[in-house]
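For this depiction, one protein chain was excluded, whereas all remaining protein chains were kept in their positions.
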Amino acid sequence: MVKQKVAIVATGQTKHRSRRRDVNISEMIYEAVKMALDEAQLTPKDIDAVVIGNMDHFEGINFSEMWTGIESAPGYLKPVVKVATGGTTGTSLAAYGYYAVASGMYDKVLVVGWEKINEGGATTGIVTAFDARWERPALAGALGPLALMASMYMWEFGVTPEQAAKVTVKNRRNAANNPFAHLQQPNMTVEEVMNSPVISWPLRLHDCCPQSEGACAIVYAGEGVARKISDNLAWVKGVDTGHYYTYGGDDVMHKYPAAKIASTRLYKKVGIRNPLKDLDVAEVYEPSSWAELMWTEALGFCEYGQGGKLLDEGVTEMGGELPVNPSGGVIATNPIGATALIRVAEAAIQVRGLGGKRQVPDVELALAHGFGGSVWADLMILGKEP
Amino acid sequence: MSEDKYFHGRIRVPYRHVAGAYAGRFIQEIGNNKRIMGVKCSRCGKVYVPPRMVCFACFEKMKEWVEVGKQGTVKGFTVVNYSTPVMPLKPPFAYGIIELDGSNTGFVHIIKEGDPKKLKVGMRVEAVFKSNPEGNILDIEYFKPV
Amino acid sequence: MSEKKEEPFTINWLTDLPYRYALGPVASKFFRVLKESGKLLAIKCRKCGKVLFPPRSVCADCLVEMTVDDMVELSGEGSLDGFTVVNYPFVDPNTGETRPFPYGYGAIKLKGTDTWMLHFVDETDPGKIKPGMLVKAVIKPKNERKGTLEDIPYFRAVEKK
Partner (left out) sequence: MDKEVAIVGVAQTKYEEEKADLPYSELVFEVVKKLHDELGITKDDVGSIITSSNDFNDGRTIASMAIQDALGAVGKSESRVSGDGAFAYVYGVMRILEGTYDTVMVVSHCKCSESNIYLVNNSIFEPYYQRWLGLDQVSSAGLMANMYSHKYGITQEQAAKVAVKNRKNALNNPYAHLQKAVTVDEVLNSKMMAYPLKELDLPPLSDGAVAMLLTNKEKAKKYTDTPVWFKGHGNCTDAYYLGHRNMTDLIGLELAAREAYKMAGIKNPMKEIDVAEIYEAFTYHELMNYEALGLCKKGEGGKLIDSGQTEMNGTLPVNPSGGVLSSNPSMANGLVRVAEIALQLMGKAEKRQVKDAKIGLATGMNGICSQGNCVIILEA
């Protein structure tokens, strides 16, 4: 067993939608798995281990990996492990897969994230993620706390609802270039966002992510075999996670300290001095339009309070200095257990130059970010060179 | 007791699971036509009852539907003598793994027999269909010894 | 593929799992005091001095244990540092039913604490809210109190616009 560098050799996704009426859970996941295996031209036998995850209470299935790992992914008579960490599940799965290969334990690992969210309900499920004694009675899923963060952010820094609306406009437009995206709205306008119904002030309907059903799969390979599988690889440059207090109210949520801590650590490790200049593209987990503004600050693309300005200047647009969410991001697509893994898959697609209409030119370094738990951050940087 | 040391909560959620083409057809055939359908793997030839889209051993999509028998052979059983809120019958009753005639997999279901002495591996059982189907696996109400 | 309109065949299952979540001595005392005297308590880390709500027994920064002796009384007043109006339906997993909406929901910094409590606020018009405004915990009358968070049905927004 020898330590090795790790590359993503293939990705697969379903076409994400609000309700997959035609397939059950295991059939839906199979689509993404099959696509990834086909792209890598690997047979199920070639896979050494399966890492798969979702949130147990979202579909009400305990040990879901024992089912889906066998019947949706080629895990029969192989290792199957589940990682579930809330919104960050996808990136936590991706991290597990990376360590599994980097440690030398396995050579080819299939990572799968999925959610069939409308079998239960996202808000219902998310409420159960919080403390039954202290938080659940008033908590209304993710949007309530996200709206609180938006209000705190707005009040502290004077960022405006129009600036937030522009995030939706940008990302839904980007989503139109992504065949897998759920909400593809190339002609969305700021006015349309501003006139959409208030869901949780200051969040309007179009400030919020949709609830999507879908799955995402990636295949990792160690350096020895990766080059045999493909000559177009996305190498893992570094992984880190910032976890935070048990109670979401223990610190200033809108400054997202966990992302600040983890990104500072990861940039140093990868040798990034100025993320805005050194990174070529970022896929961030923005569950609301406001969140993308806050996240770009915490991830060090600009100073605190400057997220709106960064957007206004077009820096994060396609064609800007650091395009954020060419895929359309979470504001376009949110099958929760898959969402953060889609960030990794999309970052890999960008590094490999396979983004088609959503491709950012000449991507050398891409950041994938997952958000979840009590304002946690999972990060992975992918690069063209090992 | 230490009950005042607890907050009594629950997770109570109504789930609606899309059955999909395989489980959907299987359960509807039972309810509507009192037929038990399996699906055959074109690669290994195994007939799966209940059906699923993918043969987990070959990792191939299966497409060929076949009707299997309403009778089968008991491969294993247990008799339960405790009760839980989700058990469909009052104990004692048996769970069995039954290989239906014409299939190659075990079908897990209930055998309405509470005395382990009256059950045997290798014995024959037959499906009893519910008169008013409700659209779930219990539209086969139970199996009875033949 | 286009989205078909008709409802698909579904298998429905009502999950109904009872849990008894241990409170621990600190939360037990909080709810007992709340029930008996209508007062709110927080807890102070004896190492770093941070005052934390909800009261819990481990200070995450110092990794030291706190006990019921470290609990401090709060006035029930706080500042409303974040606010929203929840205006969407969802099944409340505590009951299996849709939770009534709209309702005001705030990030409240209770006076004397270093953390924010996220709780109901009795206002559903953001136009009447001032950032950082004074809010006050409303406590149910003693005969209606059960020793749970519901004994604090909401915070009253005091200095409205």
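Each chain gets a letter, A, B and C, in the order it is written, and its residues are counted from 1.
Here is the rule we go by: contacts are C-beta pairs under 8 Å (C-beta built on N, C-alpha and C of every residue); 3 or more make two chains touch, one makes a residue touch a chain.
Keep in mind that what you see is a predicted model, and the values were worked out from it rather than measured.
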> In the intact complex, which of the presented chains make contact with the chain not displayed?
Replying inline: A, B, C
> Considering the whole complex, which of A:Gly90, A:Pro210 or A:Gly242 touches the chain not shown?
Replying inline: A:Gly242
> Which of A:Ile261, A:Leu276, A:Val315 or A:Leu354 sits in contact with the chain that's absent?
Replying inline: A:Ile261
> Among the options C:Gly24, C:Gly38, C:Gly112 or C:Pro126, which residue touches the chain absent from this view?
Replying inline: C:Gly24
> From the list A:Ile70, A:Met253 or A:Ile272, which touches the chain that is not on show?
Replying inline: A:Ile70
> When the complex is taken as a whole, what residues of subunit B touch the one chain not shown?
Replying inline: 2, 5-6, 9, 11, 15, 17, 19, 23, 27, 50, 52, 56, 75-82, 84-88, 95, 97, 105-110, 116, 121, 136-138
>> Need a quick check: the contact residues on subunit A for the chain that isn't drawn.
In response: 1, 3, 24-26, 49, 53, 55-58, 60-63, 65-67, 69-71, 75-86, 92, 95-96, 98-100, 102-105, 125-126, 128-132, 240-246, 257-258, 261-262, 269, 372-374
>> Across the whole complex, list the residues on subunit C that are touched by the chain not included here.
In response: 11, 13, 15-25, 27, 56-61, 63, 65
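Quick note on the criterion: only the chains that are shown with their structure count from here on.
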>> Relative to subunit B, which chain's C-alpha centre is the most remote?
In response: C
> In angstrom, rounded to a whole number, how far apart do the mean CA points of subunit A and subunit B lie?
Replying inline: 38
> Could you state the distance in Å from the CA-based centre of subunit B to that of subunit C?
Replying inline: 44
>> On a C-alpha centroid basis, what's the spacing between subunit A and subunit C, in Å?
In response: 29
> Which residues of subunit C are in contact with two or more other chains?
Replying inline: 8, 13, 15, 19, 21, 23, 27, 91, 93-94, 148
> In subunit B, which residues are in touch with two or more of the other chains?
Replying inline: 7, 9, 11, 13, 15-19, 23
>> Residue numbers of subunit B touching subunit C in their complex, please.
In response: 3-19, 23-24, 27-28, 85, 135-136
>> Taking the touch rule as given, give the residues of subunit B at its contact with subunit A in the complex, in rising order.
In response: 7, 9, 11, 13, 15-23, 52-54, 56-57, 59, 61
>> Which residues of subunit A touch subunit B once you look at their complex with the stated criterion?
In response: 19-27, 30, 44, 57, 59-60, 70-72, 74, 76, 116, 118-121, 124-125, 128, 132-133, 136
